[in-house]
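The block underneath contains the structure these notes are about, expressed in structure tokens.
For this depiction, one protein chain was excluded, whereas all remaining protein chains were kept in their positions.
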Amino acid sequence: MLKIAKVDLSKLYAAIAETADLFVPAKTAGQTNYTLWSDETVVDMDTLKTVKSPKDVFFPQSENLYTVNKVDKKYKITPEELCNRDFVVFGMKACDIQGVKVLDKVFLSNPVDSFYKARRDHGTIVALACGEPEESCFCKVFGIDCAEPDADVACWFVGEDLCWKALTEKGEALTAKVAELLSEGDESAVEAKKAEIRAIVEKLPYSNLSLEGWHGDATKEKFDSPVWDELYKPCLACGTCTFVCPTCQCYDIKDYDTGHGVQRYRCWDSCMYSDFTMMAHGNNRTSQLQRFRQRFMHKLVYFPANNDGMYSCVGCGRCVDKCPAHLNIVKVIKAFQKEEAAK
Amino acid sequence: MQELINRAKELLADGTVARVLGWKKGDMSYNPEVAYFNNAEELEGFVYNGFCAANLSKYLIEASKLEGKTLVFLKPCDSYSFNQLLKEHRIDRDKTYVIGVGCKGKITVEKIRDLGIKGIESVEIDENCENITVKTLYGDKTVAYADAMLERCHVCKGKEHVVSDEVIGESRDTVDAERFAEVERIEAMSPAEKFAFFKAELSKCIRCNACRNVCPACSCRKCVFDSTKFDSAQKANVDSFEEKMFHIIRAFHVAGRCTDCGECSRVCPQGIPLHLFNRKFIKDINKFYGEFKAGEDAETKGPLTNFTFDDVEPCDAVKGGN
Partner (left out) sequence: MPMNEEFKPKIVAFCCNWCSYAGADLAGSSRLAYPADVKIIRVPCSCRVNPMFILRAFEKGADGVIICGCHPGDCHYSTGNYYARRRMAMLFSMLEYIGIENGRTRVEWVSAAEGVKFSTTMNDFVAKIKSLGENVRLGDIRCKN
């Protein structure tokens, strides 16, 4: 266990940024999101949840795939270069790390997504335990321990220090690079902190939400349920929940006409949108009820069915905080519980 | 609140309305959701308090397509949106029964969180809506109601419902700010400062379209930004021009129709003050084409579907831009 004083953190950021790109939660125009660190960045480690999850760092909201240019009446295709620079994401929480594991299931299984893989290979995750979990958190429901994040390096804020523990080879390598700034830390203080965090988690209103009945084999039963008929009604069909989610992985591929060529890019898509998975024959899901159902069925039924029972919700609670209609996955789970109880 | 429930039950019972559109208790004290109530039993879950900020008028577009009348509760500012939708023939007045509800200003949990309050377990609003008691995992806090109020309530349009079949409850004057002060502050900036301000705000945009989807004025069946034939990166947040275009065009499309209900700013997950675009148009319209309040009635022609022979020339409009 190593440590560094909180006041020296800017030195730590600077040291990391010397050899790699550093992404940190930072406040711009009042909102905290992950940004590339520079000398002027106002790092915000106090905000528990960034508005957007850090999945951007591995899977950007929009990224170029290739460019076509017309040169002397011929078309020249230039593929986008893969990520080839090491980077560090600092301050990721346990739920967001589980989110990356969900993305790994999708993008690292065959066929491997080379853009994503390159970023995973070059990225080192420095995780931060959640000092003050909030009421919208329900990571415990998915078996995530926010007191002990599983990443390359795990960190805890204890008193006036940041305690630092490397967990993987990548983590060791990063530790070696900044070793000068770190000193020996107190293992027992961190253990006490963990206990403190876990005690708070126990008290969170959603921590004991039951997922009973949500599993890979529940497709028919859940899909046909009449609960959806009323549940979706407040939904505005915006994409907030999908765009702040650390696990939503759907994307669309589009062309941008630059006037002298074409840029083919991909961007996040949302199952809440009317043109989601639009095909030549039309659309698979023609009503908002169907679109709404798709999102929750995917998280809690389809994904576990295809990934050995792993849910693609990590309980970060961003959708709980951000849904403009105050609708969210917790309310969906609860509505089904109520229905079950009524039966 | 009980008065509203009782009246709704009466109207359901005597067959005046087939359903009620209102707000339902959420699973936390601060997250009520919009809901339909079809019978007296369901109405037990009805709630109306400071957190019921959602403007219900847009939901009536869908409700107008259903059998029978829908009872809807509208706050004074929502009634402007309702009128505007009537004017655009998007709502069927004969299919709606409007109960105007009193409003003492609406609050949001985001504002409470902005005050640095974390781990909120429950929120209690006192009877006169003066103070809020917030119970949190990290101790109890008291917040002044006005500090948790939405921006739109600080510049409230008034206590009167411009349309209603009956009114229940008292409203309160919550104005304590100048409606166009922020717009004027920006107008006074240099072009570089203005540009930097909007760039910082708009680069946060994640293109979730919540502002558009919640907007009662954005009632097109198919939005131009959703067209597959339209060359726009509607879902991609390319941190360059697209965001600006989206927000300028969206504001333009609702110019003269926007009632300044403030829903866009309320729902933005990134806290972008989107009302600043709409309010700029409102200010300009008032200045160049005479005072106009969209939604004040359901008949008057909108300023951008109207003209006079001696309107200001576009170049002069810019030169005299203050």
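Which chain is which? They are A and B, in the order written, and residues in each are numbered from 1.
Everything that follows uses one rule, which is that contacts are C-beta pairs under 8 Å (C-beta built on N, C-alpha and C of every residue); 3 or more make two chains touch, one makes a residue touch a chain.
From a predicted model like this one, the values you see are computed outputs, not experimental measurements.
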Full-complex contact with the absent chain, from A:10, A:258 or A:284: A:258
Which residue of B:30, B:51 or B:277 touches the chain not shown here: B:277
Of B:124, B:147, B:160 or B:311, the residue in touch with the unshown chain: B:311
Residues of subunit A in contact with the chain not shown: 256, 258-260, 263
In subunit B, positions touching the absent partner: 186-187, 189, 191-198, 224, 238, 240-242, 244-245, 248-249, 251-252, 255, 277, 280-281, 284-285, 288-289, 303-309, 311-315, 317-319, 321
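Throughout what follows, only the chains that are shown with their structure count from here on.
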Separation of subunit A from subunit B, taking each centre as the mean of its C-alpha atoms, in whole Å: 30
Touch list for subunit B against partner subunit A, complex: 26-28, 31-36, 54, 118-121, 136-138, 200-201, 203-204, 206-210, 212-214, 222, 226, 228, 231, 233, 235-238, 266-267, 269-272
Complex contacts: residues of subunit A adjacent to subunit B: 28-31, 33, 48, 51-52, 61-62, 132-135, 200, 203-205, 230, 233-234, 236-240, 242-244, 252, 254, 256-257, 265, 267-270, 273-275, 278, 322, 324-327, 330-331, 334
